[in-house]
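For reference, the structure I am asking about is given below.
A single protein chain has been omitted; all remaining protein chains appear in their positions.
Up next is chain A:
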Amino acid sequence: MGRTSKDKRDVYYRLAKENGWRARSAFKLLQLDEEFQLFQGVTRAVDLCAAPGSWSQVLSQKIEGGHVVAVDLQAMAPLPGVLQIQGDITQLSTAKEIIQHFDGCPADLVVCDGAPDVTGLHDVDEYMQAQLLLAALNIATHVLKPGGCFVAKIFRGRDVTLIYSQLRVFFSNVVCAKPRSSRNSSIEAFAVCQGYDPPEGFIPDLTKPLLDHSYDPDFNQLDGPTRIIVPFVTCGDLSAYDSDRSYPLDLEDGSEYKYTPPTQPPISPPYQEACTLKKKGRLAKEIRPQETPISIVDVLPQPLAIPPRHTLLASEVWKHGQGPQCPFCEPTVTPSQCASFYPQILWFWGPKFSSLPPNSYRTQWVKPTIINRKAQPSI
């Protein structure tokens, strides 16, 4: 397996490397553009959550001579024609810094491909994703020109209809788009909001976070039939590669496979120090008794003060028939046959082991209580 394994599993990962993109997500923006002509007439754009920078690469190529501001928590390798800001987009100070670049000359396009580091706690992750989107929307309301366009990543989880209802307040046209380079199995999609048109009298306010909408008994019900679900558009040509399909390394177009190293080494992860320590064998290790004298060895763990058996979800792995025979077996020998098999008794010490389990032959070592020990034999 090794390094080519990911190339086999993920054709877009491989194509991204071969085409010099910093991440496979470049194809998502390209396919979104194919469907929505996002870059038409765009000269000023904001790329929120931009690292490692493949969307910025696409933007700077597609809007020549334009102005792109890229923002991310992480540091990002420089890109020609892209102004970079490092910071948390949900933080007031970062938002102010971004807005200042568009003072008087608003942006045509705001994109946000932000994703929090997922914790695996689904409700937390969905909330965090929504906060990124709302922070991006808050910034967009400050920098976007009327009629401008906003594209943001969403997780289509339980409360996605709340996001739709919020976006519809600000944009005349909201759809949910999924590029073909995004996998079927992924819950990620993109809200493509066109025609920025804030409600009358709306005054953008940075100091207050935009909070999520809540369910509404009339327009957006939690468990009723009325929900705000925006139209869904699949973007990208049907002839495009299928991101769920595994492809052999030699693609059908006849080109021969050659391994390409990643365009950008990954951004230094937060756990880098932990990895370095691990590599050097310097992670803290548990203290195990080594060479302890035998006399202090026999310490019994604390006695259990609670019943050792659980009630719910009792796993009975390896639970076998209680009878002497396993239910899959036919009896091989009946007990009477068996008795005639052993006419003579070989050991004379047997009877006290009547408690022996009937169908397992594990003879225990019996520790004698009184030892009649002879002295060291003379050699």
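Definition applied: contacts are C-beta pairs under 8 Å (C-beta built on N, C-alpha and C of every residue); 3 or more make two chains touch, one makes a residue touch a chain; residues count from 1.
Here is the rule we use: contacts and distances are computed from a predicted model.
For the chain that is left out, the UniProt protein name among "Proteasome subunit beta", "tRNA (34-2'-O)-methyltransferase regulator WDR6", "Cell cycle checkpoint protein RAD17" or "Translation initiation factor eIF2B subunit delta" is "tRNA (34-2'-O)-methyltransferase regulator WDR6". In the complete complex, the hidden chain is touched by one of A:8, A:101, A:145 or A:168, namely A:8. Here the missing chain is touched by one residue of A:15, A:82, A:160 or A:192, and it is A:160.
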